[in-house]
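Handing you this structure, nothing more for now.
On to chain A.
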Amino acid sequence: GGDADGADAAPVAIGMITSQTGPLAAYGEAYTAGFEAGLDYATDGTGEVDGQELDITWEDDQGNPDTAVAKAKDLIGQGTKVLAGTVVSGIATSLAEQAEQNEILYISGPAAADAITGVNGYTFRSGRQTYQDVATAGTFIGDPDGKKVVVFAQDTAFGQGNLAGVEAVLGGQGAEVQGVLVAEDATEFTPFAQQLVDAQPDLIFVAWAGASSGAMWTALQQQGVFDAAPVVTGLGDVATYQAYGDASADISFLNHYFGGAAGTDIEEEMITRLEEAGAVPDLFSVDGFVAAQMIVQAVREGGDDVDAMIDALEGWTFESVKGEITVRAEDHALIQPMYQVKLVEGADGWAPELIETVDAETVAPPVAG
Partner candidate 1 sequence: MSGPVAGEPILSVRNLYGRIAGQQVVEDVSFDVPATGVTALLGRNGVGKTSTIKSILGLIDRTGEVRLAGERIDRMPTHRIVQRGVAYVPEDREVFGSLTVAENLRLAERDRSPRRELVASLFPDLEARREQRAGTLSGGQQQMVSLARALVNENRLLLVDEPTKGLAPRIVDEVADALAEAARTAPILLVEQNLLVVRRLAERVVVLSSGRVVFTGSAEELLDDHDRVQRFLGVHDEREAA
Partner candidate 2 sequence: MNRLMTAKSLRLVIGGVLLVVALAILPLLAIDIPGVLPGPTYTPGTLQLLAFALLIAALALTYRIMFGLAGLLSFGHALFFAAGAYGLAMTLEAFGPAEWPSALVFTVAIAATLVLGFVLAATVGALALRVTGISFAMVTLAFAQAGSVLIRRNPGSATGGDEGLALDTAHVPPEFVGVVDTRNLYWLALGILVLVYLIVLWVEKSRAGHVAEAIRENELRVRVIGIRPYNVKLLVFIAASVLASVAGMGYLLLQSGAAPRIATADFTLTLLVIVVLGGAGARWGAMVGGIVYTLLDQRLTALAGSDAIAALPDILRVPLSEPLFILGTLFVLVVLFLPGGIAGLPARIATGRKQHPVEPEEAVDA
Partner candidate 3 sequence: MTDHSALELEHVTLRIGGALLLKDVSLTVPEGEMLGVIGPNGAGKTTLFNIVSGVLRPTEGAVRLAGADVTAQPVHRRAAAGLGRTFQTSSLFPALDVLENVRLAAQAREGRAASVFRTPRRTDAATRRALAALEEVGMAQRAGAGASGLSHGEKRKVEIAMLIAMEPRVILLDEPMAGVGSADVPALTEVIRGLHRGGRTVLMVEHHMDVVLGLADRVAVMHHGELLAVDSPEAVMANPTVQSAYLGTAA
């Protein structure tokens, strides 16, 4: 525990690094808005923790690790003890490295890579990780034993991670798992769609990111994949709701968060604050919100002593937007509930609707390391 009561203590310097420009700027924006809302909530609108000021600096990583490292070094050089943020897994890895080298606290943002969990003692995460996505997908087929699951993914760290996740989660429960990995730069998905049909699976899990999703879904639809087996994928941010076109109604979605998913009081609080700020609740709003809560907790209990902050966070269980969340002590995994969702067509196009909340323990990753 900490003993920070000094109203006269120097403000705690906190560095927020995330994409304000670059390819993932939209995610960065949601994260930022969520963080502001979370900070307001956790400090009761004061922006201070028990009288201790927080000196928050925002920096743009441009989606570029070089920039991020430079910014991080600059912040650390100026005495920053807490870093948080970034959507990009590659940047999160670099920042985790900096945190360890310089013995400061780092709370990564929406970056989903499993590798960040347990990477070192200084690094925490405020979002979900790939494993939790995959495990949620697994909840769609009931008992996986003896079923055939095909993972359709891009051949990237993200896609490979998803395949590995499915193999671990569903394969471990007796499912036969097959991967159809497509080169990231491929633009033609029709033959692969046909390959999916030919495989005669019981479940198809799609892990896709980026602009080519539209063409991919069209190809699946054209080749009749939806008639062959149920298809599960992760529901992304608001901008992607319309990307599935005619396929939308046929897809089962796993989801980390969408506006209205949780139905908790804290969610209300967040949405109110977001709307006041002119933002909408989105996939990564909660990551920002949780990051703010974790920082406030760390400062409240640990002042500006990094080891004390780490102690304050390890094993901490708290109420947040998605309900009860735990920072697992062993590897800093963030144990949290997930959602099953479907898209329904309304006046403004397709919008998500909750099917079921998946229990945090059901999708908890095994301890890393």
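The candidates were selected such that all candidates are chains of the complex that A comes from, given by their letters.
Keep this in mind: contacts are C-beta pairs under 8 Å (C-beta built on N, C-alpha and C of every residue); 3 or more make two chains touch, one makes a residue touch a chain; residues count from 1.
Remember, predicted model here, so these are calculated numbers, not experimental data.
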{"item": "Selected neighbour of chain A [touch, this complex] from 1, 2 or 3", "value": "2"}
{"item": "Residues of chain A that touch candidate 2 when the two form their complex", "value": "20-21, 60, 62, 64-67, 69-71, 73-78, 89-90, 93-94, 96-98, 101-102, 113, 115, 155-158, 160, 184-185"}
